[in-house]
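One protein chain omitted, others in place.
Which chain is which? They are A and B, in the order written, and residues in each are numbered from 1.
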Amino acid sequence: MSYFLRKLGFYAIALWAALTLNFAIPRMLPGNPVDILLAKLQQRGGTVSPETREAYALLLGGDDSSPLWKQYFDYLGNLARGDLGVSVSYYPANVSDVISQSLPWTVVLVGLSTIIAAVLGVALGAFVGWKPGTWLDSLVPATTLLAAVPYFWLALILTYLLARVLGWFPLQGGYDVTLTPGWNAEFIGSAIHYGFLPALTIVLASIGGWLMGMRNMMVSTLSEDYILTAEAKGLSPRKIMRSYASRNAVLPSVAGFAISLGFVVSGSVITEQVFSYPGIGSRLLSAVQNNDFALMQGVFLFITLAVLGANLVVDMLYGVIDPRTRARS
Amino acid sequence: MSPTKGTRRRAAAALAGTAALGLLMSACSGSGGDGGSAEADTLIVTSQAGDMQINFNPFSLSRIGGLGTIYEPLFFFNKAQVSDPVPLLGTEQAWNEDGTELAVTLREGVTWSDDEAFTADDVAFTFDMIKNNPSINNSGYDGVVEVVDDTHVVFSFEEPAFVKGPDLLSTPIVPEHLWQDVNPAEDVMENPIGTGAYTFKDFKPQAFTIEANPDYWGGEPEVKEVRTIALSGNQAGADAIAAGTADWITSPIPDIQNTNENFPNYEHYTQWQSQMVLSTCSSAEMGCEGPQTDPAVRHALYYAIDRSQLNSLAFQETAAEMSPTFALTPSQDEFVSDSVSEPVAPMEPDPAQAGQILEAAGWAKGEDGIYAKDGERLTLTVELVSGWTDYITAVDTIASQAAEAGIEIEAAQSSWNEWTEKKGTGEFQLAIDSLWQGPAPDPYYLYTYFFASAAGAPVGETAGNNYSRYSNPVVDEALDAIAQLPTDDAEARQPYFDTIHAEIVRDMPYIPVMTGGTTSIWNITKFSGWPSDEDLYAYPAVWSAFDMAEILKHLEPNG
Partner (left out) sequence: MTNPNPAAAPAADEAAERLAATSAEDGRPIRSGWRMLLPTMTPWLAVGLSLVVGITLFGLIGPFLVGDPEQIRDQGLTGPSGEFWLGTTQTGQDVLAQLAHATRGSLQIGFLVGVLATLLSAFFGIYGAYKGRFVDEAFSLLSNVFLVIPGLPLIIVISGFVPRESRGLWTIAVVLAVTGWAASARVLRAQTLSVRNRDYVAASQVAGERPWRVIMVEILPNLLPVIASQFVFAVIAAILGEAGLSFIGLGASNSSTLGTMLYYAQNGFALSLGAWWWFIPPGLIIAMFGTGLSIVNFSIDEIINPKLKNLRLHRKRARRAARLERQLTRTASADPEVSDR
């Protein structure tokens, strides 16, 4: 049982660290949202008279002059109540509303493509590791190349070829905006059509890691004694591969899944920007560009929470499926 | 693009199969694809700032739409050319002699889109609300509004307020019966009710739609629906044109001059409003430091710039000539003083003249080809915003041009907020930027924003718009005098403009570069009636709300 307690304790600390980091970063460095708002207004051809400046300074409020420790506890208190503050760039919308609008898109896109990449990568990796020396071995350098390619560069080239030149997929967006989002075949079909290219990019760029990891584990596992025993028993190779080798070799990949989730969420920030995808990553970037501190913090917090949560779930699962983990701790 | 949609979609399914992801695609039914551009009377415009959050409050800076289209002002001022205001909710307006009272006649028989009647009380309510809420009072309205009868109101001011007219008359009017209990700074107006040609239809973070108002006082507009789609930036906008999913964007696309050849359904149209300048921290008395505090340096740089080359390399030939008087050329040429010897900045460089100006001011060319004075090399740093690629290219180009004239230019990129802060506090030498226009086609506003000493501040304190810290009592006096005169009394105003022009051309606190073009790409196959050189009834830019509303009313679907 102490394994689970330890893990929970660890995640509690990680959560606290993330929250504190989130609190500290904006306070360490300067920036003035009023100026950014005004500059934005000017760029759009709006009239910015001295009165406008005063009006907005008034609207957004001045600096909070209460002591730092008080700000910190207020911040934690507000978080506990689910209050992430007000977004400056979408004023007067709440940060949590802004985020909840975009979150499902990212979760579905990133979640699905990560699962597809993991399943495909592990399956292929098991195969490559099981049958070394076949043409499948050439998958190894191929996926290495894919993993070393900059995400967004690949995304842009794919878009250019598949969407621009061939016209098979839409260039941008999350769905056909003439449809109303909902649980109907038309909308879901459209969302899949629009999400295909972003998903393909994520899958292509992340599949290599899975494949390599699984292949290496498979190779290591194959020289274990129990495989020899199984072979000696005269079991069919297929059965050995499925029931003995893969099952043991896949364990580290399960652990890796959680960690990779973090990387994929990160990478998808840029992918979303490239495809004008309505997810949380594009919100993060626009928040950065607009000095919208509250929104920046909120998005960062949500991403962190998602990754922590996924890790926690995987860790718990891992403890259940691999008894050695519990014994060791 | 190819009309054979069916084949393409089948091909897509085939590809998905080979990519071993067929499970995803098999659910893909027909209707997705090339967007809504198929509907003949729906116009699709773009908002290029990412996903939207619902906000139709016309007083909110984060509003996503509704200004002009749903909420109308009293008059429409066409910034694109010098012309009379277009009557909307108001039909006539007249100042008294000393500019302290403005009488406005309102249109009769107008109703809000919830069928309540529009009256003078709504107008009075709107202005009182603005006055009582400083955070939405961004034009500094401080008058008193009096309802004479249902169709007449009078605004009175303590001091002559001629120049405040355009701001006042462009204020969107809101219905009293719905707004009396609303916090105008914070309510997002999810269901906007106005008098405009359009009414709200639906909202999604990725797109919102407004539809024609059948009861509009000016008659139901021909364009039945207008959808604004959210895109992530310029590249996305250009892609939307390439894919035919947008009908009107106001952002650059590749090879812009050949838009019609590349995309036969589209045409491009450019108008010029934002005057690009190298702003200088010009005033040594206010604490500015660096060679740019010497007017000779500013003039030398002005002559060193090769504007033709700049236009072709950095601006895709969309920029235009600029007047050192800062009156827009050609639309405001009538304001330019006759005494200005060079009404338009030269397009070709003149390094020789730049050299003469510098030498006359005591600068001498050093061995490295760069001028110097009292041991100080003529090196200037230009602040620019990372990501504004056209400006970055422009500064690169200017740097090599200035080197020919013996001036060394260095570029320093920073984020938008740092750049804004540097300008605000005066911690800069040069900054590439553009100056904007006021609410009416009148250069007066630009001078008060950028040349009046009241808008400046000493270095270290945050300045208003006059971050060059230019301070000239002669200009200030002339501006005060213009404020006392009716805006249509050109004859009385001109002497003061002459004074201002002489002063600012001599001092040149902002070095004129070129007038930046705002280019729209629009669908000429689906719609006609777009603004043109012959009929420039509004300033063509998607983001300029009142102009866009005016254009929507002029458009007609073809077919």
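Just so we're on the same page, contacts are C-beta pairs under 8 Å (C-beta built on N, C-alpha and C of every residue); 3 or more make two chains touch, one makes a residue touch a chain.
This structure is a prediction, so every number in the text was calculated from the model and none was measured.
**Student:** From the list B:222, B:396, B:476 or B:503, which touches the chain that is not on show?
**Tutor:** B:396
**Student:** With the missing chain put back, one of A:142, A:185 or A:313 would touch it. Which one?
**Tutor:** A:142
**Student:** Could you tell which one of B:86, B:185, B:412 or B:481 touches the chain left off the display?
**Tutor:** B:412
**Student:** Looking at A:84, A:207, A:250 or A:284, which residue reaches the missing chain?
**Tutor:** Of the candidates A:84, A:207, A:250 or A:284, A:284 is in touch with the missing chain.
**Student:** Looking at the whole complex, which of A:17, A:68 or A:185 touches the chain that is not displayed?
**Tutor:** Among A:17, A:68 or A:185, only A:17 touches the chain that is not shown.
**Student:** For subunit A, which residues reach the chain that was dropped from this view?
**Tutor:** Where subunit A meets the chain not shown: residues 10, 13-14, 17-18, 21, 25-26, 28-31, 132-133, 135, 138-142, 144-145, 147-154, 156-157, 160, 164, 216, 219-220, 223, 259, 262-263, 265-267, 269-270, 273, 284-285, 287-288, 291, 296-297, 299-300, 303-304, 307-308, 311.
**Student:** By the contact definition given up top, give the residues of subunit B that touch the hidden chain.
**Tutor:** Touch with the absent chain occurs at residues 234-235, 238-239, 242, 252-255, 309, 312-314, 386-387, 389, 393, 396-397, 399-400, 411-415, 418.
By our rule, only the chains that are shown with their structure count from here on.
**Student:** Roughly how far is subunit A from subunit B, centre to centre by C-alpha average, rounded to an integer in Å?
**Tutor:** 38
**Student:** Touching residues of subunit B toward subunit A in the complex: what are they?
**Tutor:** My answer: residues 1-2, 8-9, 11-12, 15-16, 19-21, 24-25, 27-36, 39, 49-51, 53-55, 60-62, 134-140, 167, 185-188, 202, 204-207, 227, 229-233, 236, 239-240, 242-243, 245, 273-274, 416-417, 420-421, 424, 436-439, 445, 449, 454-455, 464-465, 518, 539, 541, 543-544.
**Student:** Where on subunit A is subunit B touching in the complex?
**Tutor:** 30-32, 35-42, 44-45, 47-56, 58-59, 87, 89-93, 97-98, 101-102, 112, 116, 120, 159, 162-164, 166-181, 185-186, 188-190, 192-194, 196, 199-200, 203, 273, 276, 278, 282-283, 285-286, 289, 291
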